[in-house]
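Here the complex is missing one protein chain, while the rest keep their positions.
Chains here go by letter, A, B and C, matching the order in which they are written, and residues are numbered from 1 within each.
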Amino acid sequence: MTITEDIRSTISSVREEVAALHAELPANGLVVWTAGNVSARVPDADLLVIKPSGVRYDELGAESMVVVDFDGNLVEGNHSPSSDTAAHAYVYKHMAHVNGVVHTHSTYATAWAARRESIPCVLTMMADEFGGDIPVGPFALIGDDSIGRGIVETLTGHNSPAVLMAQHGPFTIGKSAKAAVKAAVMLEEVARTVHIARTLGPVNRLDQTDIDSLYARYQNVYGR
Amino acid sequence: MTITEDIRSTISSVREEVAALHAELPANGLVVWTAGNVSARVPDADLLVIKPSGVRYDELGAESMVVVDFDGNLVEGNHSPSSDTAAHAYVYKHMAHVNGVVHTHSTYATAWAARRESIPCVLTMMADEFGGDIPVGPFALIGDDSIGRGIVETLTGHNSPAVLMAQHGPFTIGKSAKAAVKAAVMLEEVARTVHIARTLGPVNRLDQTDIDSLYARYQNVYGR
Amino acid sequence: MTITEDIRSTISSVREEVAALHAELPANGLVVWTAGNVSARVPDADLLVIKPSGVRYDELGAESMVVVDFDGNLVEGNHSPSSDTAAHAYVYKHMAHVNGVVHTHSTYATAWAARRESIPCVLTMMADEFGGDIPVGPFALIGDDSIGRGIVETLTGHNSPAVLMAQHGPFTIGKSAKAAVKAAVMLEEVARTVHIARTLGPVNRLDQTDIDSLYARYQNVYGR
Partner (left out) sequence: MTITEDIRSTISSVREEVAALHAELPANGLVVWTAGNVSARVPDADLLVIKPSGVRYDELGAESMVVVDFDGNLVEGNHSPSSDTAAHAYVYKHMAHVNGVVHTHSTYATAWAARRESIPCVLTMMADEFGGDIPVGPFALIGDDSIGRGIVETLTGHNSPAVLMAQHGPFTIGKSAKAAVKAAVMLEEVARTVHIARTLGPVNRLDQTDIDSLYARYQNVYGR
């Protein structure tokens, strides 16, 4: 595709945004070593900006980010894109309202994913942020579009911006990359809290009418 | 209400105090993202100073704090007040000795709240700080005064400065905002320690006479 | 007692040492708020240097430390001594080889103390540092010498420099204040590791001959 001057300038600011958001992953304890990534859609272009493969978080600047198209072809960048790029690209291609995607192996969310167990909506902050249970996606191997398809099929028609890919880990989406990062942070928080609650006894799901009412209010206030 | 020069000067110092205390929440691991808030009563006025809604902890200065009256009307400030303002205001209106309120979703306290289970007084430091069990409050939806009422009804006549609102999270009160923050910190500490103790076996409540004696001594020394 | 120039100079360096060691408590995650303290015996004097009561760790300098005699009388200092001073003093009075004492409510050690359960010696690093199980001391109320007596009676004739005071928390001793701090750090580490091991199944105690051999070698190398 042809990259106009306008798009080049947009890419430059998306690179800054995505680089800055990567700092939230270690700051919020969601990742170790290089095992997590943030991407953002480039507005008005079928492009995304994503973390390079194998680079440590403290070495990531705007200039090290990678730009690829939705078929995963390298458009701009000095590094290889993250191994998870195909999954991110698939989401942008098939979910037009999504402008940011985050993948981590954050500990408690991954523990629920390991058991292939969805997180029941037992806390008001879960109702606020996720609007119900946090669902499990299929087991899928890296290498083709099966992870991307699993994310899209699980989240389509679902309030939750987070999916727990079976025996793998969570992906979150958002109307911006920042919203997807917030969802990744809140996901780990509720995954941890509900896990800890459950270790000493059962916890009841909230009533559906309460969940719906909390979710409607919160989305209205914070306008996701 | 009319705001005199004296009150304006008082508000200014309460803003500083409340802004500084917010830094304790992430420093003590009680919050992620923007999910917790501290307020203080403005002495000699039916006003309170509270965190603005949706602002990150590292962006909070004295100038970003919001001043509201006890009906939740904005009196001073460039941001919307926290969504939890009505609950804070209700407490100040109905508990004259309370000058500070803190709300968090700290992990272990919220886990007890999720199970609607009070924390039994099994440690001397719990007797010191809380004077007995830490009680559970009712399940209440945000939007009217039901959270505030639940806090006040549960804590009235109770030694504990902390209440676990069912399937929501903790609120703490204090004779100062700093005391309410200390209570929030100590609550999470005892919630975590008792949880961990209980995962490997039962723990016995302290004798009531020992609890009373420890509480009386501690309140005398630290003069809450 | 008369304080000579020599002792005054010694006190000054002990104040520096004890102030610096207090920084290890929050750095190693052993304390929240003000709930832990380090003391050191003043060589050639029946005096000890200890943390002042109610002062935060980031406000503690050498000058804020308090000097008391073994009956708890204030000898030097601008603050009240820690509430736990009587327990520290009792230990120095009755255990001549002890030159440092530490008290915390570190989470996992306190959880074992809450259940009144000693930590079994199941790891080589426990054999190295503690030479066997870590024992539980009696339940004792603050206010007289019963905590001090409980520590001394439990640790006398025992390899372990750490005791878990029932439903209260740990005390550790050492031939220096630094050694007592190291014992507090290693105690929490083994308390946490053995707790976590036990949550998924039983763990076997090491053979006594292996424990003795590991302990003898380690004490020889690090010459506690």
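Going forward, a residue touches a chain if its C-beta (ideal position, glycine included) is under 8 Å from a C-beta of that chain, and two chains touch if they have at least 3 such contacts.
Keep in mind that what you see is a predicted model, and the values were worked out from it rather than measured.
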item: Chains in view touching the one left out; value: A, C
item: Given C:Ser9, C:Asn73, C:Thr124 or C:Gln208, the one touching the chain that is not displayed; value: C:Thr124
item: Chain not shown, touching residues in chain C; value: 28, 122-125, 182, 185-186, 189, 192-194, 196-197, 199-204, 206, 210, 213-214, 217, 221-222
item: Contact footprint on chain A, counting only the chain that is left out; value: 32-33, 35, 53-54, 83, 105, 107-108, 110-112, 114-115, 117, 141-143, 167-169, 195, 198-199
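Note that in this section only the chains that are shown with their structure count from here on.
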item: Partner chains shared by chain B and chain C (touch criterion as defined above); value: none
item: Cα superposition angle of chain A on its copy chain B, in degrees to the nearest 5; value: 90
item: Numbers and ranges of chain C residues touching at least 2 other chains; value: none
